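Taken from a larger complex, these chains appear in their original positions, while the remainder are omitted.
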Amino acid sequence: MDEWTKHDLLDLQELSKKEIEKILETAKSFKQVSTRDVKKVPALRGKTVVMLFFEPSTRTRISFELAAKRLSADTINISASTSSLTKGETIVDTAKNIEAMNVNAIIVRHSCAGVPKVLAEALEPSIINAGDGCRAHPTQALLDMFTIKERLGRIEGLKIGIVGDILHSRVARSNIWGLTKLGAEVTLCGPSTLMPVGIEDHGVRVTYDLNEVIENSDVMMMLRIQKERQNNIYLPSLAEYAKHFGINKSKLKKKKSNLLIMHPGPTNRGVEISGEIADGESSIILDQVTNGVAIRMSVLYLLLGTKESLT
Amino acid sequence: MDEWTKHDLLDLQELSKKEIEKILETAKSFKQVSTRDVKKVPALRGKTVVMLFFEPSTRTRISFELAAKRLSADTINISASTSSLTKGETIVDTAKNIEAMNVNAIIVRHSCAGVPKVLAEALEPSIINAGDGCRAHPTQALLDMFTIKERLGRIEGLKIGIVGDILHSRVARSNIWGLTKLGAEVTLCGPSTLMPVGIEDHGVRVTYDLNEVIENSDVMMMLRIQKERQNNIYLPSLAEYAKHFGINKSKLKKKKSNLLIMHPGPTNRGVEISGEIADGESSIILDQVTNGVAIRMSVLYLLLGTKESLT
(Lines give C-alpha, C1' and ligand atoms only; values in the text may rest on other atoms or scores of the structure.)
Protein backbone atom coordinates (compact mmCIF):
# COMPACT_ATOMS: atom_id res chain seq x y z
CA MET A 1 0.00 0.00 0.00
CA ASP A 2 1.53 3.28 -1.09
CA GLU A 3 -1.34 5.71 -0.81
CA TRP A 4 -3.76 6.46 1.97
CA THR A 5 -7.26 6.94 0.58
CA LYS A 6 -9.66 6.99 3.56
CA HIS A 7 -11.09 10.35 4.48
CA ASP A 8 -12.60 9.60 7.91
CA LEU A 9 -11.94 7.23 10.80
CA LEU A 10 -15.28 5.94 12.01
CA ASP A 11 -14.42 2.44 13.11
CA LEU A 12 -12.07 -0.43 12.32
CA GLN A 13 -14.69 -2.46 10.44
CA GLU A 14 -14.17 -0.27 7.41
CA LEU A 15 -10.38 -0.44 7.42
CA SER A 16 -8.51 -3.20 5.63
CA LYS A 17 -5.75 -5.15 7.33
CA LYS A 18 -3.25 -3.16 5.27
CA GLU A 19 -4.73 0.13 6.36
CA ILE A 20 -4.59 -0.84 10.03
CA GLU A 21 -0.97 -1.88 9.59
CA LYS A 22 -0.20 1.40 7.84
CA ILE A 23 -1.55 3.35 10.83
CA LEU A 24 0.48 1.23 13.25
CA GLU A 25 3.63 1.59 11.13
CA THR A 26 3.26 5.36 10.80
CA ALA A 27 2.72 5.67 14.56
CA LYS A 28 6.17 4.24 15.17
CA SER A 29 7.98 7.27 13.84
CA PHE A 30 5.59 9.61 15.59
CA LYS A 31 6.17 7.88 18.91
CA GLN A 32 9.76 8.95 18.64
CA VAL A 33 8.75 12.62 18.21
CA SER A 34 7.23 12.73 21.71
CA THR A 35 10.51 11.65 23.27
CA ARG A 36 12.51 14.43 21.68
CA ASP A 37 13.52 17.63 23.36
CA VAL A 38 11.42 19.51 20.81
CA LYS A 39 8.28 17.37 20.60
CA LYS A 40 6.98 18.93 17.44
CA VAL A 41 6.98 18.45 13.69
CA PRO A 42 5.54 20.92 11.19
CA ALA A 43 3.49 18.30 9.32
CA LEU A 44 0.05 19.90 9.91
CA ARG A 45 1.03 23.55 10.31
CA GLY A 46 -1.88 25.80 9.48
CA LYS A 47 -4.46 22.99 9.66
CA THR A 48 -7.38 23.33 12.07
CA VAL A 49 -8.45 20.43 14.27
CA VAL A 50 -11.63 20.70 16.34
CA MET A 51 -12.37 18.54 19.38
CA LEU A 52 -16.17 18.30 19.64
CA PHE A 53 -16.84 16.37 22.84
CA PHE A 54 -20.39 15.70 23.97
CA GLU A 55 -19.22 13.39 26.75
CA PRO A 56 -16.73 14.36 29.45
CA SER A 57 -13.24 13.01 28.82
CA THR A 58 -9.79 13.86 30.08
CA ARG A 59 -7.36 11.39 28.62
CA THR A 60 -8.83 11.01 25.15
CA ARG A 61 -9.31 14.73 24.67
CA ILE A 62 -5.80 15.56 25.89
CA SER A 63 -4.29 12.77 23.84
CA PHE A 64 -5.87 14.07 20.63
CA GLU A 65 -5.07 17.68 21.53
CA LEU A 66 -1.42 16.85 22.16
CA ALA A 67 -1.26 14.80 18.98
CA ALA A 68 -2.60 17.72 16.96
CA LYS A 69 -0.32 20.25 18.64
CA ARG A 70 2.77 18.08 18.18
CA LEU A 71 1.91 18.06 14.48
CA SER A 72 1.71 21.90 14.67
CA ALA A 73 -2.01 22.04 13.91
CA ASP A 74 -4.23 24.68 15.52
CA THR A 75 -6.73 23.17 17.95
CA ILE A 76 -10.17 24.27 19.13
CA ASN A 77 -12.00 22.68 22.06
CA ILE A 78 -15.78 22.50 22.17
CA SER A 79 -17.50 20.75 25.05
CA ALA A 80 -21.20 20.09 25.11
CA SER A 81 -21.92 22.11 28.22
CA THR A 82 -20.74 25.34 26.63
CA SER A 83 -22.00 24.66 23.12
CA SER A 84 -24.94 26.02 21.19
CA LEU A 85 -26.67 22.74 21.76
CA THR A 86 -28.07 24.25 24.87
CA LYS A 87 -29.81 26.61 22.49
CA GLY A 88 -31.62 23.77 20.72
CA GLU A 89 -29.59 23.50 17.52
CA THR A 90 -29.15 20.02 15.99
CA ILE A 91 -25.77 18.30 16.01
CA VAL A 92 -25.53 18.43 12.24
CA ASP A 93 -26.25 22.16 12.27
CA THR A 94 -23.56 22.73 14.89
CA ALA A 95 -21.10 20.65 12.87
CA LYS A 96 -21.98 22.36 9.59
CA ASN A 97 -21.23 25.67 11.23
CA ILE A 98 -17.85 24.37 12.34
CA GLU A 99 -17.23 23.06 8.82
CA ALA A 100 -18.07 26.47 7.38
CA MET A 101 -15.09 27.88 9.24
CA ASN A 102 -12.80 25.81 7.01
CA VAL A 103 -11.62 23.30 9.57
CA ASN A 104 -9.74 20.19 8.48
CA ALA A 105 -10.86 17.63 11.04
CA ILE A 106 -13.57 17.22 13.65
CA ILE A 107 -12.84 14.74 16.42
CA VAL A 108 -16.17 13.78 17.91
CA ARG A 109 -17.24 11.90 21.01
CA HIS A 110 -20.93 11.34 21.68
CA SER A 111 -23.07 9.11 23.87
CA CYS A 112 -25.18 8.09 20.86
CA ALA A 113 -23.86 5.40 18.55
CA GLY A 114 -23.70 6.57 14.95
CA VAL A 115 -23.18 10.29 15.43
CA PRO A 116 -19.71 10.29 13.80
CA LYS A 117 -21.11 8.45 10.78
CA VAL A 118 -23.95 10.93 10.41
CA LEU A 119 -21.45 13.78 10.52
CA ALA A 120 -19.10 12.08 8.05
CA GLU A 121 -21.93 11.74 5.57
CA ALA A 122 -22.98 15.36 5.94
CA LEU A 123 -19.61 17.10 6.12
CA GLU A 124 -16.44 17.66 4.15
CA PRO A 125 -13.83 17.79 6.99
CA SER A 126 -12.37 14.49 8.15
CA ILE A 127 -14.40 13.01 11.00
CA ILE A 128 -12.54 11.04 13.64
CA ASN A 129 -14.58 8.94 16.03
CA ALA A 130 -13.34 9.42 19.59
CA GLY A 131 -16.03 7.14 20.97
CA ASP A 132 -19.72 6.83 20.06
CA GLY A 133 -22.06 5.24 22.57
CA CYS A 134 -21.40 1.55 23.03
CA ARG A 135 -20.40 1.20 19.41
CA ALA A 136 -16.82 2.05 18.53
CA HIS A 137 -13.65 3.72 19.77
CA PRO A 138 -11.25 3.02 16.94
CA THR A 139 -8.19 4.95 18.14
CA GLN A 140 -8.34 3.07 21.45
CA ALA A 141 -8.25 -0.26 19.62
CA LEU A 142 -5.44 0.98 17.39
CA LEU A 143 -3.32 2.06 20.34
CA ASP A 144 -4.05 -1.27 22.02
CA MET A 145 -2.87 -3.16 18.93
CA PHE A 146 0.20 -0.92 18.63
CA THR A 147 1.08 -1.63 22.26
CA ILE A 148 0.66 -5.38 21.89
CA LYS A 149 2.75 -5.44 18.74
CA GLU A 150 5.43 -3.28 20.35
CA ARG A 151 5.71 -5.75 23.23
CA LEU A 152 5.17 -9.08 21.54
CA GLY A 153 6.30 -8.33 17.99
CA ARG A 154 3.09 -9.49 16.34
CA ILE A 155 -0.65 -9.82 16.75
CA GLU A 156 -1.31 -12.79 14.49
CA GLY A 157 -1.82 -15.97 16.45
CA LEU A 158 -1.86 -14.32 19.88
CA LYS A 159 -4.47 -15.37 22.41
CA ILE A 160 -6.17 -12.25 23.73
CA GLY A 161 -8.78 -12.19 26.48
CA ILE A 162 -11.19 -9.28 26.89
CA VAL A 163 -12.83 -9.31 30.30
CA GLY A 164 -15.74 -7.37 31.72
CA ASP A 165 -18.80 -5.49 30.56
CA ILE A 166 -18.62 -6.46 26.89
CA LEU A 167 -22.21 -5.37 26.30
CA HIS A 168 -21.61 -1.66 26.91
CA SER A 169 -18.00 -1.49 25.76
CA ARG A 170 -17.06 0.37 22.61
CA VAL A 171 -13.47 -0.46 23.44
CA ALA A 172 -14.27 -4.19 23.28
CA ARG A 173 -16.18 -3.85 20.02
CA SER A 174 -13.42 -1.95 18.24
CA ASN A 175 -10.78 -4.32 19.53
CA ILE A 176 -12.77 -7.37 18.41
CA TRP A 177 -12.94 -5.95 14.88
CA GLY A 178 -9.30 -5.00 14.78
CA LEU A 179 -7.71 -7.94 16.56
CA THR A 180 -9.59 -10.62 14.63
CA LYS A 181 -8.74 -8.85 11.37
CA LEU A 182 -5.06 -9.02 12.29
CA GLY A 183 -5.33 -12.69 13.14
CA ALA A 184 -5.54 -12.83 16.93
CA GLU A 185 -7.66 -15.40 18.75
CA VAL A 186 -10.01 -13.37 20.91
CA THR A 187 -11.82 -14.77 23.94
CA LEU A 188 -14.48 -12.73 25.72
CA CYS A 189 -15.23 -13.22 29.38
CA GLY A 190 -17.72 -11.53 31.69
CA PRO A 191 -21.03 -11.89 33.48
CA SER A 192 -23.63 -13.46 31.22
CA THR A 193 -25.86 -10.42 31.70
CA LEU A 194 -23.15 -8.28 30.13
CA MET A 195 -22.33 -10.59 27.21
CA PRO A 196 -24.04 -9.62 23.92
CA VAL A 197 -26.17 -12.39 22.45
CA GLY A 198 -24.66 -13.81 19.27
CA ILE A 199 -21.30 -12.10 19.69
CA GLU A 200 -19.63 -15.39 18.69
CA ASP A 201 -20.68 -14.60 15.12
CA HIS A 202 -17.92 -11.98 15.07
CA GLY A 203 -15.23 -14.64 15.19
CA VAL A 204 -14.63 -14.66 18.93
CA ARG A 205 -14.99 -17.27 21.65
CA VAL A 206 -16.99 -16.71 24.84
CA THR A 207 -16.28 -18.12 28.29
CA TYR A 208 -17.59 -17.33 31.73
CA ASP A 209 -14.56 -18.80 33.48
CA LEU A 210 -11.95 -16.18 34.27
CA ASN A 211 -9.35 -18.80 35.23
CA GLU A 212 -9.44 -20.25 31.78
CA VAL A 213 -8.66 -16.84 30.32
CA ILE A 214 -5.85 -16.28 32.79
CA GLU A 215 -4.25 -19.61 32.01
CA ASN A 216 -4.46 -19.38 28.25
CA SER A 217 -3.98 -15.75 27.28
CA ASP A 218 -0.95 -13.86 26.04
CA VAL A 219 -2.75 -10.59 26.74
CA MET A 220 -5.71 -9.71 28.94
CA MET A 221 -7.69 -6.53 28.45
CA MET A 222 -9.62 -5.66 31.56
CA LEU A 223 -12.58 -3.40 30.85
CA ARG A 224 -13.75 -0.62 33.10
CA ILE A 225 -16.95 -1.29 35.01
CA GLN A 226 -18.91 1.89 34.46
CA LYS A 227 -20.10 2.31 38.01
CA GLU A 228 -22.31 5.16 36.93
CA ARG A 229 -24.11 2.88 34.49
CA GLN A 230 -24.74 -0.09 36.80
CA ASN A 231 -27.91 -0.17 38.79
CA ASN A 232 -28.40 -3.76 39.97
CA ILE A 233 -29.95 -4.73 36.67
CA TYR A 234 -26.74 -6.30 35.39
CA LEU A 235 -24.74 -6.96 38.53
CA PRO A 236 -25.64 -7.92 42.09
CA SER A 237 -22.83 -5.69 43.37
CA LEU A 238 -19.36 -4.42 42.53
CA ALA A 239 -17.91 -6.71 45.21
CA GLU A 240 -19.56 -9.69 43.56
CA TYR A 241 -18.18 -8.56 40.19
CA ALA A 242 -14.67 -8.12 41.59
CA LYS A 243 -14.80 -11.59 43.12
CA HIS A 244 -15.69 -13.32 39.86
CA PHE A 245 -14.20 -11.13 37.14
CA GLY A 246 -11.63 -8.85 38.75
CA ILE A 247 -7.97 -9.83 38.69
CA ASN A 248 -5.47 -9.69 41.53
CA LYS A 249 -2.16 -11.24 42.45
CA SER A 250 -3.53 -14.52 43.79
CA LYS A 251 -5.73 -15.16 40.75
CA LEU A 252 -2.80 -14.53 38.43
CA LYS A 253 -0.61 -17.21 39.99
CA LYS A 254 -1.43 -19.64 37.22
CA LYS A 255 -0.84 -17.16 34.40
CA LYS A 256 1.50 -17.73 31.47
CA SER A 257 4.91 -16.33 32.21
CA ASN A 258 4.68 -13.32 29.94
CA LEU A 259 0.98 -12.47 30.24
CA LEU A 260 0.42 -8.76 29.59
CA ILE A 261 -2.35 -6.84 31.38
CA MET A 262 -4.07 -3.94 29.63
CA HIS A 263 -6.83 -1.53 30.63
CA PRO A 264 -8.26 1.40 28.65
CA GLY A 265 -8.56 3.51 31.83
CA PRO A 266 -9.61 5.07 34.00
CA THR A 267 -9.20 2.05 36.25
CA ASN A 268 -11.44 1.15 39.18
CA ARG A 269 -8.76 -0.18 41.48
CA GLY A 270 -10.12 -3.06 43.53
CA VAL A 271 -12.94 -3.74 41.13
CA GLU A 272 -11.83 -5.05 37.74
CA ILE A 273 -8.14 -4.87 38.67
CA SER A 274 -6.20 -4.72 41.93
CA GLY A 275 -3.78 -1.85 42.47
CA GLU A 276 -0.94 -4.33 42.78
CA ILE A 277 -1.58 -5.68 39.30
CA ALA A 278 -2.30 -2.27 37.75
CA ASP A 279 1.07 -1.03 38.96
CA GLY A 280 2.87 -4.37 38.53
CA GLU A 281 5.33 -5.71 36.01
CA SER A 282 2.77 -7.31 33.72
CA SER A 283 0.80 -4.11 33.38
CA ILE A 284 1.29 -2.10 30.19
CA ILE A 285 -1.50 0.33 30.98
CA LEU A 286 0.69 3.43 30.84
CA ASP A 287 2.32 2.24 27.60
CA GLN A 288 -1.16 2.31 26.17
CA VAL A 289 -1.49 5.97 27.18
CA THR A 290 1.90 6.88 25.72
CA ASN A 291 1.11 5.09 22.48
CA GLY A 292 -2.27 6.81 22.29
CA VAL A 293 -0.59 10.07 21.36
CA ALA A 294 1.49 8.37 18.66
CA ILE A 295 -1.53 6.59 17.18
CA ARG A 296 -3.54 9.80 17.10
CA MET A 297 -0.66 11.66 15.46
CA SER A 298 -0.54 8.87 12.89
CA VAL A 299 -4.28 9.02 12.22
CA LEU A 300 -4.32 12.82 11.96
CA TYR A 301 -1.29 12.76 9.68
CA LEU A 302 -2.68 10.10 7.36
CA LEU A 303 -6.08 11.79 7.13
CA LEU A 304 -4.89 15.39 6.81
CA GLY A 305 -1.28 15.32 5.78
CA THR A 306 0.12 16.00 2.36
CA LYS A 307 3.15 14.53 0.69
CA GLU A 308 5.50 16.95 2.41
CA SER A 309 8.31 15.25 4.20
CA LEU A 310 8.31 14.49 7.88
CA THR A 311 11.10 16.25 9.71
CA MET B 1 -8.45 56.27 3.75
CA ASP B 2 -4.86 55.18 4.22
CA GLU B 3 -4.57 54.79 7.95
CA TRP B 4 -6.67 52.96 10.47
CA THR B 5 -7.04 55.04 13.63
CA LYS B 6 -9.71 53.35 15.76
CA HIS B 7 -8.49 51.51 18.84
CA ASP B 8 -11.62 49.53 19.80
CA LEU B 9 -14.63 48.03 18.06
CA LEU B 10 -17.66 48.73 20.21
CA ASP B 11 -20.38 49.16 17.60
CA LEU B 12 -20.93 50.35 14.06
CA GLN B 13 -22.42 53.70 15.08
CA GLU B 14 -18.96 55.02 15.73
CA LEU B 15 -17.45 53.84 12.46
CA SER B 16 -17.55 55.97 9.33
CA LYS B 17 -18.70 54.55 6.01
CA LYS B 18 -15.05 54.51 4.93
CA GLU B 19 -14.01 52.58 8.00
CA ILE B 20 -16.70 49.96 7.47
CA GLU B 21 -15.64 49.61 3.85
CA LYS B 22 -12.01 49.27 4.91
CA ILE B 23 -12.91 46.36 7.21
CA LEU B 24 -14.91 44.67 4.43
CA GLU B 25 -12.11 45.21 1.92
CA THR B 26 -9.41 43.86 4.26
CA ALA B 27 -11.56 40.82 5.01
CA LYS B 28 -11.44 39.83 1.32
CA SER B 29 -7.77 38.93 1.43
CA PHE B 30 -8.15 37.19 4.78
CA LYS B 31 -11.01 35.07 3.46
CA GLN B 32 -8.55 33.62 1.01
CA VAL B 33 -6.17 32.61 3.82
CA SER B 34 -8.73 30.19 5.28
CA THR B 35 -8.97 28.32 1.99
CA ARG B 36 -5.25 27.69 1.74
CA ASP B 37 -3.51 24.50 2.68
CA VAL B 38 -1.65 26.42 5.37
CA LYS B 39 -4.39 28.62 6.87
CA LYS B 40 -2.06 30.93 8.70
CA VAL B 41 -0.28 34.25 8.31
CA PRO B 42 2.26 35.64 10.77
CA ALA B 43 0.60 39.06 11.03
CA LEU B 44 -0.08 38.97 14.79
CA ARG B 45 2.66 36.64 15.96
CA GLY B 46 3.49 37.26 19.60
CA LYS B 47 0.31 39.24 20.26
CA THR B 48 -2.07 38.05 22.97
CA VAL B 49 -5.83 37.94 22.38
CA VAL B 50 -8.17 37.14 25.28
CA MET B 51 -11.72 35.88 24.82
CA LEU B 52 -13.67 37.03 27.89
CA PHE B 53 -17.14 35.51 27.52
CA PHE B 54 -19.77 36.06 30.18
CA GLU B 55 -22.47 34.46 28.03
CA PRO B 56 -22.23 30.96 26.58
CA SER B 57 -21.35 30.94 22.90
CA THR B 58 -19.99 28.39 20.49
CA ARG B 59 -19.83 29.91 17.06
CA THR B 60 -18.78 33.44 17.96
CA ARG B 61 -16.10 32.27 20.37
CA ILE B 62 -14.70 29.73 17.90
CA SER B 63 -14.84 32.21 15.06
CA PHE B 64 -12.79 34.77 16.99
CA GLU B 65 -10.41 32.10 18.29
CA LEU B 66 -9.79 30.75 14.80
CA ALA B 67 -9.36 34.28 13.45
CA ALA B 68 -6.74 35.04 16.09
CA LYS B 69 -4.93 31.73 15.59
CA ARG B 70 -4.86 32.09 11.81
CA LEU B 71 -3.17 35.44 12.39
CA SER B 72 -0.67 33.58 14.64
CA ALA B 73 -1.74 35.37 17.82
CA ASP B 74 -1.73 33.55 21.16
CA THR B 75 -5.24 33.07 22.54
CA ILE B 76 -6.61 32.72 26.05
CA ASN B 77 -10.18 31.63 26.84
CA ILE B 78 -12.00 32.86 29.92
CA SER B 79 -15.60 31.88 30.51
CA ALA B 80 -17.69 33.35 33.26
CA SER B 81 -18.36 30.10 35.04
CA THR B 82 -14.68 29.51 35.73
CA SER B 83 -13.68 33.12 36.31
CA SER B 84 -12.90 35.02 39.48
CA LEU B 85 -16.27 36.67 39.16
CA THR B 86 -17.60 33.86 41.24
CA LYS B 87 -15.34 35.29 43.92
CA GLY B 88 -17.09 38.66 43.86
CA GLU B 89 -14.61 40.74 41.90
CA THR B 90 -15.97 43.48 39.62
CA ILE B 91 -15.75 43.16 35.83
CA VAL B 92 -13.42 46.13 35.60
CA ASP B 93 -11.12 44.58 38.23
CA THR B 94 -11.06 41.30 36.33
CA ALA B 95 -10.30 43.12 33.10
CA LYS B 96 -7.62 45.32 34.66
CA ASN B 97 -5.89 42.17 35.86
CA ILE B 98 -5.99 40.78 32.35
CA GLU B 99 -4.66 44.08 31.03
CA ALA B 100 -1.81 43.96 33.53
CA MET B 101 -0.59 40.79 31.83
CA ASN B 102 0.21 42.84 28.71
CA VAL B 103 -2.51 41.52 26.45
CA ASN B 104 -3.26 43.24 23.15
CA ALA B 105 -6.99 42.66 22.78
CA ILE B 106 -9.92 41.60 24.92
CA ILE B 107 -12.92 40.23 23.06
CA VAL B 108 -15.87 40.54 25.39
CA ARG B 109 -19.42 39.21 25.38
CA HIS B 110 -21.77 40.14 28.20
CA SER B 111 -25.49 40.08 28.86
CA CYS B 112 -25.42 43.72 29.99
CA ALA B 113 -25.41 46.43 27.34
CA GLY B 114 -22.49 48.81 27.71
CA VAL B 115 -19.93 46.51 29.32
CA PRO B 116 -17.52 46.71 26.34
CA LYS B 117 -17.70 50.51 26.43
CA VAL B 118 -16.96 50.59 30.15
CA LEU B 119 -13.95 48.36 29.59
CA ALA B 120 -12.74 50.41 26.62
CA GLU B 121 -12.78 53.55 28.75
CA ALA B 122 -10.90 51.91 31.58
CA LEU B 123 -8.32 49.84 29.70
CA GLU B 124 -5.46 50.17 27.27
CA PRO B 125 -5.85 46.92 25.24
CA SER B 126 -8.21 47.01 22.25
CA ILE B 127 -11.72 46.00 23.26
CA ILE B 128 -13.82 44.15 20.71
CA ASN B 129 -17.52 43.80 21.39
CA ALA B 130 -18.67 40.24 20.71
CA GLY B 131 -22.22 41.06 21.78
CA ASP B 132 -23.49 43.17 24.67
CA GLY B 133 -27.03 42.61 25.89
CA CYS B 134 -29.62 43.70 23.33
CA ARG B 135 -27.37 46.53 22.20
CA ALA B 136 -24.74 45.68 19.61
CA HIS B 137 -22.92 42.82 17.89
CA PRO B 138 -20.78 44.69 15.39
CA THR B 139 -18.78 41.81 13.90
CA GLN B 140 -22.04 39.99 13.13
CA ALA B 141 -23.31 43.01 11.18
CA LEU B 142 -19.96 43.35 9.42
CA LEU B 143 -19.97 39.72 8.33
CA ASP B 144 -23.58 40.12 7.19
CA MET B 145 -22.64 43.12 5.07
CA PHE B 146 -19.58 41.33 3.69
CA THR B 147 -21.76 38.37 2.71
CA ILE B 148 -24.36 40.55 1.00
CA LYS B 149 -21.72 42.49 -0.91
CA GLU B 150 -19.98 39.28 -1.92
CA ARG B 151 -23.21 37.96 -3.41
CA LEU B 152 -24.83 41.05 -4.83
CA GLY B 153 -21.82 43.27 -5.49
CA ARG B 154 -23.08 46.20 -3.46
CA ILE B 155 -25.13 47.26 -0.48
CA GLU B 156 -26.23 50.70 -1.61
CA GLY B 157 -29.80 50.74 -2.84
CA LEU B 158 -30.59 47.17 -1.81
CA LYS B 159 -33.88 46.42 -0.09
CA ILE B 160 -33.18 44.47 3.07
CA GLY B 161 -35.83 43.05 5.40
CA ILE B 162 -35.03 42.16 9.00
CA VAL B 163 -37.69 39.90 10.48
CA GLY B 164 -38.38 38.80 14.04
CA ASP B 165 -37.73 39.92 17.57
CA ILE B 166 -36.24 43.33 16.77
CA LEU B 167 -36.69 44.49 20.36
CA HIS B 168 -34.18 42.08 21.88
CA SER B 169 -31.84 41.75 18.90
CA ARG B 170 -28.34 43.18 19.03
CA VAL B 171 -27.86 41.69 15.57
CA ALA B 172 -30.72 43.80 14.24
CA ARG B 173 -29.47 46.97 15.92
CA SER B 174 -25.94 46.64 14.56
CA ASN B 175 -27.21 45.79 11.09
CA ILE B 176 -29.55 48.78 11.08
CA TRP B 177 -26.64 51.09 11.89
CA GLY B 178 -24.35 49.53 9.33
CA LEU B 179 -26.73 48.89 6.46
CA THR B 180 -28.32 52.33 6.52
CA LYS B 181 -24.88 53.93 6.67
CA LEU B 182 -23.94 52.03 3.51
CA GLY B 183 -27.12 53.12 1.77
CA ALA B 184 -29.44 50.12 1.99
CA GLU B 185 -33.20 50.51 2.45
CA VAL B 186 -34.00 48.58 5.61
CA THR B 187 -37.48 47.32 6.47
CA LEU B 188 -38.21 45.81 9.85
CA CYS B 189 -40.96 43.26 10.35
CA GLY B 190 -42.13 41.41 13.45
CA PRO B 191 -44.84 41.21 16.10
CA SER B 192 -45.79 44.66 17.34
CA THR B 193 -44.88 43.59 20.88
CA LEU B 194 -41.32 42.99 19.70
CA MET B 195 -40.93 46.20 17.67
CA PRO B 196 -39.13 49.00 19.53
CA VAL B 197 -41.16 52.21 19.75
CA GLY B 198 -39.70 54.99 17.61
CA ILE B 199 -37.31 52.73 15.72
CA GLU B 200 -38.33 54.52 12.49
CA ASP B 201 -36.20 57.44 13.67
CA HIS B 202 -33.14 55.37 12.78
CA GLY B 203 -33.90 55.60 9.09
CA VAL B 204 -35.79 52.34 8.69
CA ARG B 205 -39.31 51.41 7.67
CA VAL B 206 -41.59 49.18 9.79
CA THR B 207 -44.21 46.77 8.55
CA TYR B 208 -46.19 44.00 10.17
CA ASP B 209 -46.93 42.24 6.89
CA LEU B 210 -44.39 39.52 6.15
CA ASN B 211 -45.67 39.06 2.58
CA GLU B 212 -44.78 42.60 1.74
CA VAL B 213 -41.21 41.99 2.89
CA ILE B 214 -41.00 38.76 0.91
CA GLU B 215 -42.22 40.40 -2.28
CA ASN B 216 -40.00 43.47 -2.10
CA SER B 217 -36.68 42.43 -0.54
CA ASP B 218 -33.35 41.57 -2.10
CA VAL B 219 -32.22 40.10 1.21
CA MET B 220 -34.15 38.86 4.24
CA MET B 221 -32.48 38.45 7.61
CA MET B 222 -34.46 36.10 9.81
CA LEU B 223 -33.74 36.65 13.50
CA ARG B 224 -33.59 33.90 16.05
CA ILE B 225 -36.53 33.70 18.44
CA GLN B 226 -34.82 33.33 21.80
CA LYS B 227 -37.06 30.61 23.15
CA GLU B 228 -35.40 30.93 26.50
CA ARG B 229 -36.40 34.59 26.69
CA GLN B 230 -40.05 34.25 25.67
CA ASN B 231 -42.62 33.70 28.37
CA ASN B 232 -46.00 34.55 26.91
CA ILE B 233 -45.46 38.22 27.57
CA TYR B 234 -44.47 38.95 23.99
CA LEU B 235 -45.86 36.01 22.05
CA PRO B 236 -48.94 33.84 22.43
CA SER B 237 -46.89 30.80 21.29
CA LEU B 238 -44.04 29.77 19.04
CA ALA B 239 -46.53 28.14 16.67
CA GLU B 240 -48.39 31.42 16.39
CA TYR B 241 -45.10 33.20 15.71
CA ALA B 242 -44.08 30.68 13.06
CA LYS B 243 -47.42 31.06 11.34
CA HIS B 244 -47.17 34.84 11.03
CA PHE B 245 -43.44 35.56 10.89
CA GLY B 246 -41.66 32.35 10.02
CA ILE B 247 -40.73 31.63 6.41
CA ASN B 248 -41.18 28.39 4.50
CA LYS B 249 -41.37 27.25 0.91
CA SER B 250 -45.02 28.11 0.32
CA LYS B 251 -44.70 31.62 1.71
CA LEU B 252 -41.67 32.28 -0.49
CA LYS B 253 -43.51 31.51 -3.74
CA LYS B 254 -43.99 35.18 -4.45
CA LYS B 255 -40.40 36.18 -3.71
CA LYS B 256 -38.13 38.10 -6.04
CA SER B 257 -36.11 35.70 -8.15
CA ASN B 258 -32.79 36.24 -6.41
CA LEU B 259 -33.94 36.83 -2.82
CA LEU B 260 -31.22 35.84 -0.37
CA ILE B 261 -32.05 34.39 3.06
CA MET B 262 -29.76 35.08 6.02
CA HIS B 263 -29.82 34.05 9.68
CA PRO B 264 -27.26 34.82 12.40
CA GLY B 265 -27.68 31.33 13.89
CA PRO B 266 -28.31 29.17 15.70
CA THR B 267 -31.53 28.57 13.80
CA ASN B 268 -34.78 27.30 15.28
CA ARG B 269 -35.88 25.12 12.41
CA GLY B 270 -39.66 25.23 12.05
CA VAL B 271 -40.00 28.47 13.97
CA GLU B 272 -38.48 31.48 12.20
CA ILE B 273 -37.30 29.41 9.23
CA SER B 274 -38.22 26.01 7.81
CA GLY B 275 -35.47 23.44 7.35
CA GLU B 276 -36.18 23.39 3.63
CA ILE B 277 -35.42 27.09 3.31
CA ALA B 278 -32.45 27.05 5.71
CA ASP B 279 -30.82 24.35 3.58
CA GLY B 280 -32.15 25.65 0.26
CA GLU B 281 -30.61 27.53 -2.64
CA SER B 282 -31.54 31.01 -1.43
CA SER B 283 -29.92 30.46 1.96
CA ILE B 284 -26.49 32.00 2.52
CA ILE B 285 -26.44 31.14 6.22
CA LEU B 286 -23.24 29.11 6.04
CA ASP B 287 -21.54 31.78 3.91
CA GLN B 288 -22.17 34.09 6.83
CA VAL B 289 -20.32 31.68 9.13
CA THR B 290 -17.39 31.34 6.72
CA ASN B 291 -17.15 35.09 6.31
CA GLY B 292 -17.29 35.58 10.06
CA VAL B 293 -13.76 34.28 10.40
CA ALA B 294 -12.52 36.59 7.64
CA ILE B 295 -14.23 39.64 9.17
CA ARG B 296 -12.79 38.88 12.59
CA MET B 297 -9.31 38.43 11.13
CA SER B 298 -9.77 41.79 9.41
CA VAL B 299 -10.89 43.51 12.63
CA LEU B 300 -8.08 41.99 14.71
CA TYR B 301 -5.54 42.88 12.05
CA LEU B 302 -6.69 46.49 11.70
CA LEU B 303 -6.84 47.02 15.46
CA LEU B 304 -3.62 45.22 16.41
CA GLY B 305 -1.53 44.92 13.27
CA THR B 306 1.47 46.95 12.37
CA LYS B 307 2.67 47.99 8.96
CA GLU B 308 4.38 44.70 8.34
CA SER B 309 3.38 43.08 5.09
CA LEU B 310 0.73 40.42 4.83
CA THR B 311 2.13 37.17 3.54
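Just so it is clear, A and B label the chains in written order, and each chain counts residues from 1 on its own.
Heads up, the rule we're going with is that a residue touches a chain if its C-beta (ideal position, glycine included) is under 8 Å from a C-beta of that chain, and two chains touch if they have at least 3 such contacts.
Fair warning: this is a prediction, and the values are worked out from it, not measured in the lab.
Participant: Tell me, please, the full copy count of this complex, given that what is shown in place amounts to 2 chains.
Facilitator: Taking the 2 displayed chains as part of the assembly, the whole thing totals 3 copies.
Keep this in mind: only the chains that are shown with their structure count from here on.
Participant: Go ahead and note the Å separation of the Cα centroids belonging to chain A and chain B.
Facilitator: Between these chains, centre-to-centre, one finds 40 Å.
Participant: Which residues of chain B touch chain A once you look at their complex with the stated criterion?
Facilitator: Where chain B meets chain A, its residues are 34-40, 56-59, 62-63, 65-66, 69-70, 79, 227-228, 265-269, 286-287, 289-290, 292-293.
Participant: Sort out for me which residues of chain A touch chain B in the complex.
Facilitator: 45-48, 50, 74, 76, 78, 82-84, 86-90, 93-94, 96-103, 306
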